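A single protein chain has been omitted from the complex, and every remaining protein chain is retained in its original position.
Labels run A and B following the written order; every chain starts at residue 1.
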Amino acid sequence: MSTVLLECHDLVKVFPGVRALDGVGLRLTSGTVHALLGENGAGKSTLIKVLTGVHSPDGGGLTWCGEPVHLRSPLEATRTGIGVVHQERNLIPGFSVAENITLQKPPSHRGLVDREAMTAPALACLAELGVDLDPHQPVRELSVAQQQLVETAKALYTESRVLLLDEPTASLSPQETERLFEVIRRLAARGACVVFVSHKLEEVFAVCDTVTVLRDGKSVLEAAPLADHTHDDIVGLMVGRAHAATEMRPRTVDRTATPTLVLDKVSTAGGHRDISLEVRPGEIVGLYGLVGAGRSELVKAVLGLDRITGGEVRVHGRPARISSPRQALHKFGIGYVTENRKEEGVFLEQPIVRNITVTVWKRLARALGFVSAREERDVAQDHVERLGIRVAGLGQNAGELSGGNQQKVSLAKWLAADTRLLVIDEPTVGVDVRTKHAFHELIWDLARDGLPILLISSDLAEMVTLADRIVVMTDHHVRGEVDNDRDYDRMSGRVIRLIHDRADSSADSADAKAVSG
Amino acid sequence: MNRFNVKRIPASWDGAALRRFSRSTAAMLLCVVVAGYLALGVASSGSFFEGPSVRVFLQYLATPILIGLAQMVALCVGQLNLAVGALGGFTACLMGVLMADHGVPAGLAVIVGLLTATAIGLVTGLVIVATQINGFIVTLATMTILLGAQYRLTGTRTVDGYSPTLRDLGTAAPLNIPLVFVTALAAAALLAAFMYRTVAGRRLLAAGGNPLAARLSGISTDRQIVAAHTLSGLLIGVAAVTATASLPGVNRSVGGDWLLPSFAAPIIGGVALTGGSIAVFGTVLAAFVTRLIDAARAQFSLDPSWVNLLIGLVVLGTVAGGRLHQTRLGKTGGTAAPPAEGGKQPPAVLPQPGGAR
Partner (left out) sequence: MTTSISPPDTVPEEKAAGHRMPFWVNQRLGLLVLVVALSVLFGVLRPAFLDQRLVLFPLLRDVATLTVVALAQMVALSVGHMNLAVGRMAAFGAMFAGLGYDRLGLPMPAGLLLCLAAGAAIGAVTGWLIARTGVSSFVVTLAMDFALLGLVSLLYSALTEDAAFTTRPSGIDELRSYSLADICAGPVCGSPAVPQIAQFTVLAMVGLGFLYGCTRIGRELLLTGANPAAAELSGIPTGRRVLLAHTLSGLLAALAGFMAAAGTGTFRASIGNDFMLPSFLGAVLGGTLLTGGVVSVLGTLLGTALVGVIRKGLDLLGVGLESLNIYLGCVLLLALSADRIRTVVSYRKVVRET
């Protein structure tokens, strides 16, 4: 018999400048695998944080098995029976695998940690996931995929009745993913409810029974059986029909032009081997891969932040040795819109005007390095208008803007600098649907004006919408390249095949790693 | 070392531990301590190995060990404690004044001192958590306040008319090993046991290693910050007791020169300033090293300023050398190790040093 474990209604959570949750309902029933879907910025992460006691809601309430509950801390949520695997890696680097797995409820005896008693349950959790790891190894020595598995094992250990998995497959190979699905089904069969959050609809349809869809902080579909809906229905609900179809203006690429950027069998100290790709004027080249595939690291190596150990980089037809992002900008005109907007993209506590003009001060500076505040404002104002950034004033701090507008600010500084090659890394993570669309049009139009663009994304739909060619990268190697014919199903099939080809060989090497570790 | 790799089951815990130790800072420090001690002995044509010299050496080692540990506890949750010297000096003066001027028995005065130091640590932690002001500034403020309080207690005089019992205990050395040194070692052992074995100690380390993860696992980082400052206060209290017992008298200069040694010991001992790591053994050994420098200075009757200069240079050399070593490992390791590790390196390195390359 299935019972309703956790239910919430009319949840509201407000952050300055944004209503992250604006009336969300959710009903989690025992014995089911529940999909929680929504575009980036729809409020999934916030909902998970409310359900696990990280945030307290500003409105609405939760009930647990019919009784109202207030989750004031993650600990209370755990005690109630709600476990979670967060998107960010949440392990203590210096602790052993076993200690991380048992962190929430360390086996102890009168306040003393019992290390022996820790090993057995940790090994049991790892075995359930089919992972072979030394429980005494410190987690800082593990690979990204291994860490993600430890993270999942951690959630298994608490034996939660509701288990939330936030993008648990982002860095897993297909085999590892399949094993995880088996575990999920087993947990559900035992009467738990597993909430599965993923961008990959194929996976959702493979493992889930019921579904809740969020859009703009509201639940547009609540605890409905997944079997009643098709792939397209769900996408329509997530995106909102109004935005589903906009036509881009036609754009053509001159395939005979000299490539602006050429990587010729480039290897890096970060582990990339024989990477070759080229980007021509007016072309959008997509660099597709999962988290941890080494895409951003490749770009950073090209910008001089990591050592290039082999091969050649050519910019504007000439061999280039770039030693720093500063040189990349001033000498070669390369701009890099980073994926970590908050950490590397914008200066949150600095005014917008400085955020935009940081790249052009060198140009504006006169004698003694004097920069005229008026010229500075003019430059910033131009780009605020051009990109349609919604601001209260140029003196406003960038941290007060919404995610999408911050992302535009992060892009604006490169446009202000008149870059001749733009690398855009995950441009639409964490921005709402409308902004995402505006972004796509903007990137498209920049390319139409002749700007070469290298687009990094793990959102295949975005790739299919924008890119002319898609270069597939896994595990620091380029696996192949496909010409985009703008048909999502056909393209995803081809891209996934390229990734799968690699999977077999890497599974072997993963085993080898475990042995040597 | 390869012997341990061959085994199919890598749970050969002792092997791994031994391997890690042989590479560790502690092993290197141990060599430095032994070599330094021997060199000093030879240079003093053996007099350094004799009973009285050894006793004096160990006698004045207690305080550096204890204040180093006190600082280490604060560092392990990512905090720092500038008030180490001021709190120690204040507590020492408090105990001295209680015993000398108010006739409080030694045992009671020591208990009051320990409790006061612990309480002040607790309050410091609470203020940091409640106001969310940077711990640096808060401990700077408590340092100022305590310096004032210490001066107010003793003025310019030296309080020395206190309990002979405590004095005797302070200079007592059964088997030629001073009691205060044994106290410091006992404190270190207890602290190590607390950090490695107890749930509370693991929570401290977890909160320092990854505050967000700790919070999501139900560990209150606020509570850990308070706990770390409280524990730091207690250790300073113990340091103050050993200082009071072994010094000829207490005055307002007690604790004035504790700040650098308190940082030097954990930093040389291999504790990261970013939190999440501790090295009790390393800290104790590093205190040995700094004491060796002091002893060498006395041996060759050099200007006391040499000690400051040398300790400053040793700290600089340690941190700079350690960091350079690390980056080199990261760069060469990136080619051999699984790519994910190499890939993770740049963002981890980038923010702190200001991306300086």
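FYI, a contact is a pair of C-beta atoms (placed from the backbone, for glycine too) under 8 Å apart; a residue touches a chain by one contact, two chains touch by 3 or more.
These figures come from a predicted structure and were not determined experimentally.
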Would you mind listing the shown chains in contact with the chain that isn't displayed?
A, B
So one chain is hidden, and I want to know which residue out of A:E400, A:E441 or A:E481 touches that hidden chain in the complete assembly.
A:E400
Checked against the full complex, the residue among A:E349, A:E385, A:D449 or A:D485 that touches the missing chain is A:E349
Where the complex has a chain not shown, which of B:S47, B:T165 or B:N308 is the residue touching it?
B:N308
Interface residues of chain A toward the undisplayed chain are 14-20, 46, 49, 54-55, 88, 303, 305, 324-326, 328-330, 336, 338, 340, 342-351, 354, 358-359, 361-362, 364-365, 368-371, 373, 392-393, 395-397, 399-400, 402-403, 406, 413, 417
Which chain B residues would touch the chain omitted from the figure, given the whole complex?
77-80, 127-129, 131-138, 140-145, 147-149, 151-152, 155, 207-208, 211, 215, 221-222, 225, 259-260, 263-264, 267, 273, 275, 303, 305-313, 315-316, 319-320, 323-324, 327, 347, 349-357
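Simple rule for what comes next: only the chains that are shown with their structure count from here on.
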Separation of chain A from chain B, taking each centre as the mean of its C-alpha atoms, in whole Å
41
Within their complex, state which residues of chain A touch chain B.
52, 54, 73-76, 78, 84, 86, 88-95, 99, 103-104, 106, 108, 111-113, 119, 134-137, 141, 143-145, 269-272, 292, 294, 297, 300, 305-307, 309, 324, 340, 343-344, 475-476, 513, 515-517
Sort out for me which residues of chain B touch chain A in the complex.
5, 8, 10-11, 13, 16, 196-200, 202, 205-206, 209-210, 212-220, 276-277, 331, 334-335, 337-347, 350-351, 355, 357
